[in-house]
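Pasting in a structure now, in structure tokens, and then I'll have a few things to ask.
What you see is the complex with one protein chain gone and the rest in place.
By letter and in written order, the chains are A, B and C; residue numbering begins at 1 in each of them.
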Amino acid sequence: MTAASPAPAGTPGPAASPAPAPGARRPVYTFLGPEGTFTEAALLKVPGAREAERVPAPNVNAALDAVRAGTADAAMVPIENSVEGGVTATLDAISTGPELRIVREEVVPITFVLVSRPGTRVAEVRRIATHGHAWAQCRGWAAANAPDAVHLAASSTAAGALALLEDTAQPGDAAICAPIVAEEHPELEVLATDIGDNPGAVTRFILVSRPGALPPRTGADKTTVAVPLPEDRPGALMEILEQFAARGVNLSRIESRPTGQYLGHYFFSIDVDGHAADARVADALAGLHRVSPETRFLGSYPRTDGTVPEVAAHVSDGAFAAARTWVERILGPDAG
Amino acid sequence: MTAASPAPAGTPGPAASPAPAPGARRPVYTFLGPEGTFTEAALLKVPGAREAERVPAPNVNAALDAVRAGTADAAMVPIENSVEGGVTATLDAISTGPELRIVREEVVPITFVLVSRPGTRVAEVRRIATHGHAWAQCRGWAAANAPDAVHLAASSTAAGALALLEDTAQPGDAAICAPIVAEEHPELEVLATDIGDNPGAVTRFILVSRPGALPPRTGADKTTVAVPLPEDRPGALMEILEQFAARGVNLSRIESRPTGQYLGHYFFSIDVDGHAADARVADALAGLHRVSPETRFLGSYPRTDGTVPEVAAHVSDGAFAAARTWVERILGPDAG
Amino acid sequence: MTAASPAPAGTPGPAASPAPAPGARRPVYTFLGPEGTFTEAALLKVPGAREAERVPAPNVNAALDAVRAGTADAAMVPIENSVEGGVTATLDAISTGPELRIVREEVVPITFVLVSRPGTRVAEVRRIATHGHAWAQCRGWAAANAPDAVHLAASSTAAGALALLEDTAQPGDAAICAPIVAEEHPELEVLATDIGDNPGAVTRFILVSRPGALPPRTGADKTTVAVPLPEDRPGALMEILEQFAARGVNLSRIESRPTGQYLGHYFFSIDVDGHAADARVADALAGLHRVSPETRFLGSYPRTDGTVPEVAAHVSDGAFAAARTWVERILGPDAG
Partner (left out) sequence: MTAASPAPAGTPGPAASPAPAPGARRPVYTFLGPEGTFTEAALLKVPGAREAERVPAPNVNAALDAVRAGTADAAMVPIENSVEGGVTATLDAISTGPELRIVREEVVPITFVLVSRPGTRVAEVRRIATHGHAWAQCRGWAAANAPDAVHLAASSTAAGALALLEDTAQPGDAAICAPIVAEEHPELEVLATDIGDNPGAVTRFILVSRPGALPPRTGADKTTVAVPLPEDRPGALMEILEQFAARGVNLSRIESRPTGQYLGHYFFSIDVDGHAADARVADALAGLHRVSPETRFLGSYPRTDGTVPEVAAHVSDGAFAAARTWVERILGPDAG
């Protein structure tokens, strides 16, 4: 049931790396735009992405739909922020609609700068344009350093910064954005750096592709699933968690999300340590499918931190194989 | 340990109802503003709120801080939306800082209208201003009926609508807001009604006060807690859930939230059926405090839907009282 | 892994029924002797046993060793008494040594008679010979009706009765035995009937054979295992029980037995509802083998009471098959 020997690292399947054969067309990556966001920074960490075609998308849904439609080979989107939590647009979009697969993750440190048109001082700032998430992460700095400034909602941190260059900008306008934007736009002046309230803030991004062969097992992998909470049985959430606990599979992330049907109707977005080709993970997946048949598998892929989980003897691949052999011997040659 | 007889319904404690004694000053309610949002509609459902002083707050934190500072007696803020999920600003704000208590919940159906300055037709709409949450809930309608319109981020649905009345508004501008805004501003024209993608969408709001006597037990109550995930023990989430399961206490909501310290560091915001004065809930709270000593109690209050949970015999108040008596008899008169 | 279609009822394997082909030698059954015990009564309920060769064995070990050595085809031994509990000699003997398989169960009502040489009255009885188990089940009657009589230990109820016919018997000697002994030995007088303290007492017997094809699945089956308690993990007993609970497999008997190595070193003898060819049972067996690799499978066989267990949808054969297919599709064609 489970692959004892992962595919050799040198021969990834098509989904694991959308890189085309020599001579073929350049791969197309889309990402949550506009250019100059942390998401593009995450994409640039993917081998080959600098040489590939990179298409910003106006929102997460548009990025994923481009992959589904085949106009992009893969999409880079944020999934989790150490300060703000799960990126709900992503969690929801990958869990519904035509199936997609996460083939890679990237973690990017989040640092913010305050920019304005040249000549503005921090004390003169009256309006700070930025995305709500960025505002939430710099609120403490703003209250301490620009207490009179109000927040102006922007559709992205880059959009807020670039609007400063337009005619509608007023004196006292500033923006909070990623350092990359200031680097690429010298006409913006950096008033303050590292203004995030949480110095260690990071965002985790995922590279999403169409279903295909799984990225090969590395030993330090992560598996993501979306599990609707079955409603016909009390204690269903514990039943779901027990599928992992009983096989020694560790959870590294769990988010509850409404299905949108009515209050209290959830699905859970879950990351676990291990690869679907690990016997304990494969067995847990089978258990999940039984208790919640609409469970969606969203991918197995290498962890960026390379952490190899400890696997107890009784949930090792060997233990599962020995158990299967033992039961088959009991059932005899006539058994299915 | 647990109150066998709830306080009579006619004599609520101060926290349960911030209404002052006759002759005293009017109570002050704050709410997530501006006026004209669903939050104000929720507040107006509270008995006495129409006669009380009502102060809009610019954001959830400001509303709760007014309660903490004593400048408001209670704050109405959204906590959960059937489409968008938990309101993370609220979940986070009530779970940190000086302690607060939820004393009441209200559920309000969410319906949206498209408004503009008079004379605009839907087909002419080019920009739609609204809050991101509202946009998310009308995206389907917009794609079908105003495919060329782009979203303009607004700090609230009301703010987006009122901006249409300012000089900076351009032809083709429209806004998505609550019906109440259009009613109060006849100078806005309603282009379309009921444009939400989920006809049954509702938002749940909570009335938050300073700690005080609990609202009396009604038999159809809800209790809210914030439980940090202990990190020193594997399987801690299951251990938390077992505190409820072992006492037959049903979960009606669970949200994971990052503490903001680093990826994977969570707390859980949980609603359960029952009142802290129910023996099974009190015992579960004690268990939670043991496994996660930083657990925060956020209130016991009546459910709006009046649903009375079924309580199995072995987790009834009587079973807990009998068990306590039995153990005390074993330990003898010298014990405890 | 699990047989979707049980072997047709008309073609049992060799182990399920030791009956030979026409013209072959008569099957040989051994049983816990001597003749005239409840065990022989249980054996006579097996189709064909009346015509077969029946060899009494001096004790349970001898009976099972005859099967192991091939001098008997099967052995009937007691395993559980509704009053006295598990028959420890049997529980221990089938759980160690060369493997054996339970292929059938029989339940026999236990009734006792008091016998003596003709002419003795109950009031004159001074010594009552019988097996310790029988004495334990008639102690109340004896205290009430023959308060001055002492118990004389006998190696079996039949032996105690037959000793009355020997020269060493003294006046005032009596014996407690099964009715069958009195019927076959008219020279014994029945002083009292139905003298057991528990009128509904029954003993369950098992027919034990060498390993072979399992008796076919009937839908109302029982599976027996012996599971050593792993010592290297706390909570191991719960881990064992969870293998059944997680698959909706109901326990109908559990006995703890010392392994004899030191105090606190146990194995558990367990009966569950269902057949090893049921997917949920096969999966639970595999789980048991992982958590306690020395787990011994002792057979799947029809229940005498014909009770068909209710099987929830998520642990049906269909749910297991669908889950396996789903995981195999995820792993792709290259997966083991």
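Everything that follows uses one rule, which is that a contact is a pair of C-beta atoms (placed from the backbone, for glycine too) under 8 Å apart; a residue touches a chain by one contact, two chains touch by 3 or more.
Not measured: the values here are computed from a predicted model.
S.K.: Tell me the shown chains the invisible chain touches, ordered by label.
M.R.: Across the whole assembly, the hidden chain touches B, C.
S.K.: May I ask which residue of C:E84, C:E99 or C:E328 touches the chain that does not appear here?
M.R.: Result: among the candidates, C:E84 touches the missing chain.
S.K.: With respect to the chain omitted from the figure, which of B:R26, B:H265 or B:R290 is a touching residue?
M.R.: In the full complex, the listed residue that touches the missing chain is B:R290.
S.K.: On subunit C, what residues meet the omitted chain?
M.R.: So the residues of subunit C touching the missing chain come out as 80-86, 88-89, 107, 131-132, 136, 139, 150-155, 168, 198, 200-202, 204, 234-235, 237-238, 241-242, 245, 250-258, 260-266.
S.K.: Provide the residue numbers of subunit B that touch the chain removed from this figure.
M.R.: Contacting residues on subunit B, toward the hidden partner: 1-4, 7, 13, 213-214, 242, 246, 276-277, 282, 285-287, 289-291, 293, 297, 314-315, 319-320, 322-324, 326-328, 330-332, 334-336.
By our rule, only the chains that are shown with their structure count from here on.
S.K.: Please flag the chain sitting at the greatest distance from subunit A, going by CA centroids.
M.R.: Farthest by centroid: C.
S.K.: For subunit B and subunit C, what's the span in angstrom between their mean Cα positions?
M.R.: Computed from C-alpha means, the inter-chain centre distance equals 60 Å.
S.K.: Quick one: subunit A and subunit C, Cα centre-to-centre, how many Å?
M.R.: It comes to 57 Å between the two C-alpha centres.
S.K.: Specify, in ascending order, the residues of subunit C that touch 2 or more different other chains.
M.R.: Counting only residues that touch two or more other chains, subunit C contributes none.
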